[in-house]
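With one protein chain withheld, the remaining protein chains of the complex are depicted in position.
Showing chain A:
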Amino acid sequence: MPEPVLSAAHIDKSFLDNKVLDDVGIDLMPGEIHALLGENGAGKSTLIKILTGAYTHDAGTILLDGKPVHPRDTKHAQEMGVGTVYQEVNLLPNMTVAENLYIGRQPLKFGLVDNRKMERDARALLSRYQLNVDVGSQLDTYSVAVQQIVAIARAVDISGKVLILDEPTASLDQHEVEVLFGILQRLKADGLAIVFITHFLDQVYEIADRATVLRNGRRVGSRAMADLPRMDLVTMMLGHAIADTHALRIGGGRQPGGLFASFKDYALAGKAAPFDLDLHEGEIVGVAGLLGSGRTEMARLLFGIDRPDSGELTVKGKPCKLREPRDAIALGFGFAPEDRKVDGILGDLTVRENIAIALQARQGWTRPLSQKAQVDLADRFVRALDIRTTGIEQPVKFLSGGNQQKVVLARWLATNPKLLILDEPTRGIDVGAHAEIIRMINSLCDQGMSLLVISSELDEIVAYSSRVLVLRDRAISGELRGAHISVGAIVKMIAMQPEVQDA
């Protein structure tokens, strides 16, 4: 039996008097991919922040190669050979790609940073990820997915012994995930210990050797993936069994009602080729396509964040104009954006305020929601979506990543929208809450809401949609309906030459 590279035992951690880790331990073997699993708010991110010196623990020991270590800060942990990608992709938007990869360890020449060598190294490093970007460009000129890969590349490069990835695949495509997994397999063969946090159980079964499950800040157990059936794993995570949401389909037999909104010849140069889109009451339209196919751009147009160069919108037969999101909200549209850290969450505001804000905005600020109405609203959604918080008056920034996500969803669900646009709605949300969200969306659509779901998860698209649009190169390249909807058909259409296929 080999010795663990990194071994933590009896770790306790409290934030004020909220105990979030209670006697937790984990052992990482060399050459092992170890999944760290648990519900939203179980304490996964907190545990790895402790292992990597970003937080200090209240009690417990951490052994690296059998010797006790006390990581002072993240730099210290990096120097010990522990590389990490935190859940909130933490990079520097104002610096170049190369600087982001090498900050703190830039190659020096005569005591000065050797920019030429740094950029050369950066290009070589990223080419392993099939990423061919201009490393001298500012990071924020690239998409979230590119930034995520840069963060991963940095962590992999730093990690001599341990690599920790906290939901690294959340904004990646199937293809990019495959590239990443290929690299992880190589690193594993080299004897690295890898921690992999995710809510995608398929990915866990694909790549992990062992899993440690946390629940409510306690360790439930560690098991080898080979003898851990999926249902057992879910039960370990949630503490109870749930019906397999995998097979759940809510879009299939849905009969759409009357026409709600109709976008005609909508177009914006460089972002969206002219498209027509009719959305019916009670209909769920899924939008699939690779990253960069223009899914998010389309959503931004539909919600009035970007103004189209041309095109007309009629809502319930009346012509309308979207000059800004306010107009869209007034028409009963809602939009939960993809990049919630930037566009969605108001970190310093409380859970209650974050949930009430969209409803308030639609009512107009002259008619404030009463405190009681806000409290009732927040309480209802905290319960319905199982948002883990110390109370509705807790600032949202202290919630776990997945719980922040749920707050943004709750905000839009609370407005009772007539048209809801969800960009990657369940990214980072655990299996239990996932089922709950699908149930809620289903009942809203039964009441006549029309829904547009954008997702990289084809399973999710298939589960939701009564109609699927496939985007390619910023244009709608195909459409699937009813019984024709399946993962295989979507994949085929994404790969196919543009051509409309109707059922």
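Note that contacts are C-beta pairs under 8 Å (C-beta built on N, C-alpha and C of every residue); 3 or more make two chains touch, one makes a residue touch a chain; residues count from 1.
What we mean here is this: contacts and distances are computed from a predicted model.
Of the names listed as "Simple sugar transport system permease protein", "Sulfur-oxidizing protein SoxZ", "2-oxoacid:acceptor oxidoreductase subunit alpha" or "4Fe-4S dicluster domain-containing protein", the one that matches the UniProt record for the absent chain is "Simple sugar transport system permease protein". Summary of contacts with the chain left out: across A:Asp121, A:Glu176 or A:Glu353, the touching residue is A:Glu176. Annotation: of A:Thr56, A:Ser137 or A:Gln185, A:Ser137 touches the absent chain (contact as defined above).
In the complete assembly, the contact with the undisplayed chain comes from A:Gly270, out of A:Pro2, A:Gly66, A:Pro229 or A:Gly270. Check A:Ser14, A:Thr61 or A:Thr74 against the missing chain and you find that the one touching it is A:Thr74.
Looking at A:Val69, A:Met95, A:Ile242 or A:Leu369, the residue that reaches the missing chain in the full complex is A:Met95. Seen across the whole complex, the unshown chain contacts chain A at 54, 73-75, 77-78, 84, 86, 90-95, 99-100, 103-104, 106, 108, 111-113, 115, 130-134, 137-138, 140-143, 145-146, 154, 173, 175-176, 179, 270-271, 290-292, 297, 300, 306.
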